[in-house]
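With one protein chain removed, the remaining protein chains of the complex are shown where they sit.
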Amino acid sequence: MTGSPHTVLAGNSVRLVMLKVLVALIPGIVAHAWFFGPGIWVSLLLCTLLGVAFEALALLMRGYPLKPFLSDGSTVVTAWLLALSMPTLAPWWLYAVGMLFAILVAKHLYGGLGQNLFNPAMIGFAVLLVSFPVYMTQWPAPVELASHTPDLIESFDLVFAGQGAVSPDAYTTATPLDLLRTQRLAGDEVGGIMAQPAFGVVGGTGHEMVVLMYLLGGLLLLNYRLITWHIPVAFLGTIAVTAGVLQFLDPTNHPDPLFHLTSGGAMLAAFFILTDPVSASATPRGKLIYAGLAGFLVVMIRNYGGYPDGVAFTVLIANMAVPFIDAYTQPRVFGHGRKEKGK
Amino acid sequence: MRKLHAFNGGVHPEGHKGESTGRPIETMPLLPRYVVPLRQHIGEPARPVVKPGDRVLRGQLIGQPEGYVSVGVHAPTSGRVLAVEPRPVPHPSGLADLCVVIDSDGEDRTVETAPLDWRAMDPSALRNRLREMGLAGLGGAVFPSFIKLNPGARRHIPILILNGAECEPWITCDDLLMRERAADILAGAEIMRHMLGTEEVLVGIEDNKPEAIAAMTAAAGGRGVEVVAIASLYPGGGGKQITYTLTGRVVPAGGLSTDVGVQVFNVGTAYALLRAIRDGEPLVSRIVTVTGHVVRPGNFETRLGTPVADLLRAAGGELPDATGQIIGGPMMGFGLMDEAAPITKSVNCVIVKNAALFPAAPAPMPCIRCGACARACPAELQPFELYWYARTRDFGKTQTYHLFDCIECGCCSYVCPSHIPLVEYYRFAKSEIWSREHEKQAADQARERHEFRAFRLEREKQEKAEKLAKKASERLEGGAVAAEDPEAARKKALLQAAIAKAQKAKEAVRPKNVDNLPPDKQREIDAIEARRAQAGQAEQAAETEAKR
Amino acid sequence: MLSAILVMAGIALVLGGVLGWAAIRFRVQEDPLVEKIDAILPQTQCGQCGYPGCKPYAEAISKGDADINRCPPGGEEGVKRLAELLGVEPKPLGEGLEHKPKSVAVIDEALCIGCTLCIQACPVDAIVGAAKQMHTVVADECTGCELCIQPCPVDCIRMEVIHEDIANWKWRYPVIPLKKVA
Partner (left out) sequence: MQDYLLILIGTVFVNNIVMAKILGLCPFMGVSKKLETAIGMGFATTFVLTLASGASYLIDTYLLGTDLFYLRTLSFIVVIAGIVGFTEMFIRKTSPVLFRVLGIYLPLITTNCAVLGIPLLNVQERHGFVESLFFGLGGALGFTLVLVLFAAMRERLEAADVPLPFKGTSIAMITAGLMSLAFMGFSGLIR
């Protein structure tokens, strides 16, 4: 090679980037296992294996070398994000369909790593949400509220055989966002709904602790300089402001901003999903617009829409707008149109 | 304390300066042979004014500047011209270029030189002298200095910057020059100041060169020159970057630093300018850093035209397991293809690689748009977008993302986690766009000429018709009717004769007695013919090569 | 029934009136398409497309008489750009047409008899010389159209491919080894 540079920054690779993301996810995963039972390990493992299998299949079909692309870690990140977004203890084929859409459709039909327009995990999730809505509302109940929490062996049984010793009602429940939506449709006031045991100090019982750990992992990512502040701040900030304004106007029908921030997929999206560099806006101003749009839509869909949590859809909608946003938010290039000082 | 301005991005590659700063500048011994390329500067190559067999003296003009953007080329020593022919030159393409090959006579006699009285000389005459003396920027871009020293009719250039940043890793030639010849550099700057009508002279030096800063500060005392230590951040020595760092003035895109009243020269250029004017000596040598995997890394005062192989020998030779050389620095330099290629005005450094210092680049992965390149880009571009479109040859799009503001510093490739050779994509896109523009110009020229021809033919036809009409009317009057135009008939006959003659000439060279040969004889003849044809082709190729 | 006819006729009348007015009000004089096509064509003036020059070919394309794949000097690239301009799908070069590397004509001055036939054939006046004088090609202006070869009675003109040198050298497309293995 005659081209320059002849030297590159040592210890810098796509694999390392992905590895750091996985590390940052660990606190959230541990919290999830602690507060919702060990079922998460089963779905994480299952999604990872499925992801690697689909990835290998796609690479083979497309004639790409397996080793560099299987070991780059991007598939595992997608698998973990999907597993963390989905209810645990769902039948295995649900994960399979999700990963199929995530890896084959959202990623490889678009050219594989680095070229997907949509976040693969969110495509998988959205497909499941519109296709199998019943399964997607059977969330594991927090350990402290459940009459029974399946252990690891039982979780395997539930995922692969589809039946356990006890009825699903014992260990699944609706998420706080679900409860809020259905009961508000029934005419209840927000204050009353949120006094129930499913709601914790600020968000949902159990959920709020997992979310806190996601926040911790997100700060780790910021510390690694893998993400910039723009997307999390704009996203969470817009959610807080929008929810705050709505609550101020009509407190009986709108939950408080803190609840919005700490429930559903908001925190995971803020640091791990919206920040996926491939499908996110890449310019500083663009990131603010992109994440702000997503934040606004999350609150709108949660408060007025047909789905309890709009995060997956809003991520996709924001992804959709990225090429347009990027095209119109190009930063000024050195030497272009800046007032020359001192002249 | 001067207020400094920080440009966007930049990277901190390992410096590796210490390897080659241990010893003072050494002067290369006289070599038996020099190969002096005629294209050592930006612009038109010099036209050779010597032929094989000519005797030359050191400093004698052997290449005359051609066109405006061009400077002279001079013999590095006295001796005899062996050849004027294409030879390997230090260029990323590895192609050969026209060189004057000089066999040294060992006497190193010089042409008569006389100092120039620059204060008394007319600035334009002075610039012409510098043009003839081959002065070009020694920082690497080798732009003819006389053009940069022309302030223009109305332009005022209040600030002159001497660039001693030397931000590229490994290179130390400016460092050593500043340590050892600080006073000369500043004396050169004095002349520049005079020519440009500049008020302020700033010397920018990165703070990883404390000795150079000390030497320059000491020499600057009482000259009205300010030596400024700037943070070590690659590419802080880029012209636009150092201008911004020291003055806060932003050179407009596509413009020159003079647009904001600043002119930037490399310290080596200032030194060469002093030599040219004080000693009357044309540019025939420069300081070159030899470093990396060699026995005795260091800096060498090297005559232009010295083959790289000889320079490496002067540095004690390469250590075992060397894996090639880089011309220039590791961030912007290029791999050398042939050690026979000579040192030119643009070569500031030769780095010998080995697998430990310069490991092979990891295999590239797809871009994940992480934006690390954008954060590192001193031109504040979006390198990943440029890459995305250069990759698919969408050159229009690359231009909307300001491809031509890229300074090819290599920061983006350096930080890329996917290890994509980004700069190579930009260079590819740039040269494609240039070549297309060139083609477009050629097409426009052809269109114009074609249209003019059509117009001419039309006019001629009209004139002819008029003439015929006139003739016809005359004939009618005279009553004489010629069966045929005798002139045309004569022409035709002549042409026929010529064709017959040419055909005959062709026949003549055709071999005789080739009918009814036995097959083995026929094969032999065929083989000979084939060889002859090949030789002819080779000759032809060499001829066209030489013409260019 | 009558009312239906009346209504439709009324609508047609009003719309016709508006369109007629618009046609006069927003009249556009000429079609600049020919110029745009001509700008893409390489101006070799070689006539390989079957038209006596680039402009006539451009006019033919604009009228829809000629296909866009008739220009070998423009090559695939040229066809692609024409396709883009006209909003049609690009296609390979037409039957019997192939893109050759850019060349210039060179006259073997030892054989030239100074007949001026090539000068008359050259579409861009790139050959200089007079009757019975030796002729020379101005390489900078030669488009490589090969039109001078056929008329030469003594076959003293040949085409020479332009070689790569440092002045016209281009950076290559970077090779990424990690692409398709197949």
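The letters A, B and C name the chains in turn, as written, and every chain counts its residues from 1.
Rule of thumb we're sticking to: a contact is a pair of C-beta atoms (placed from the backbone, for glycine too) under 8 Å apart; a residue touches a chain by one contact, two chains touch by 3 or more.
Because the structure is predicted, anything quoted here is derived from the model rather than measured.
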Inset, instruction - Determine which of the presented chains are touched by the chain that is not presented, and list them. - result: A, B, C
Legend entry - Touch with the omitted chain, as defined above, among A:A106, A:L179 or A:I289: A:A106
Inset, instruction - Check each of A:F36, A:F54, A:W139 or A:F313 against the chain that is not shown and name the one that touches it. - result: A:F313
Legend entry - Sole residue of B:K148, B:R391 or B:R447 that reaches the chain not shown, by the stated touch rule: B:R391
Legend entry - Contact footprint on chain A, counting only the chain that is left out: 61-62, 105-106, 108-112, 115, 117-118, 123, 126-127, 130, 297, 300-301, 304-307, 310, 312-314, 316-317, 319-321, 323-324, 326-327
Legend entry - Where the unshown chain meets chain C, residue by residue: 3-4, 7-8, 10-12, 15, 18-19, 22-23, 25-28, 32-33, 87
Inset, instruction - Identify the residues of chain B touching the omitted chain, counting contacts across the whole complex. - result: 366, 388-389, 391-392, 394, 397
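Heads up, the rule we're going with is that only the chains that are shown with their structure count from here on.
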Inset, instruction - Could you please state the distance in Å, as a whole number, between where the Cα atoms of chain B are centred and where those of chain C are centred? - result: 34
Inset, instruction - Using mean C-alpha positions as chain centres, tell me how far chain A is from chain B in Å, no decimals. - result: 53
Legend entry - Residue numbers of chain C (touch at least two other chains): 171, 174, 178
Inset, instruction - Identify all positions of chain B at which a residue touches two or more other chains, and write them in rising order. - result: 92, 363, 365, 421, 424, 427
Inset, instruction - Would you pull the chain B residues touching chain A in the complex into a rising list? - result: 7-8, 11, 13-14, 92, 94, 169, 240, 247-255, 260-261, 326, 328, 330-335, 337, 353, 358, 361-363, 365-371, 374, 378-382, 384-385, 401-402, 405, 408, 410, 413-419, 421, 423-424, 427
Inset, instruction - Would you tell me which residues of chain B are touching chain C in their complex? - result: 39, 89, 91-93, 95, 97, 363-365, 420-421, 424-425, 427-428, 430-432, 435, 439, 442-447, 449-450, 452-454, 495, 498-499, 501-503, 505, 541, 544-545, 548
Legend entry - Of all residues in chain A, those that touch chain B in their complex: 1-9, 12-14, 16-17, 68, 72, 74, 111-115, 226, 228, 277-278, 280, 282-283, 326, 330-336, 338, 340-343
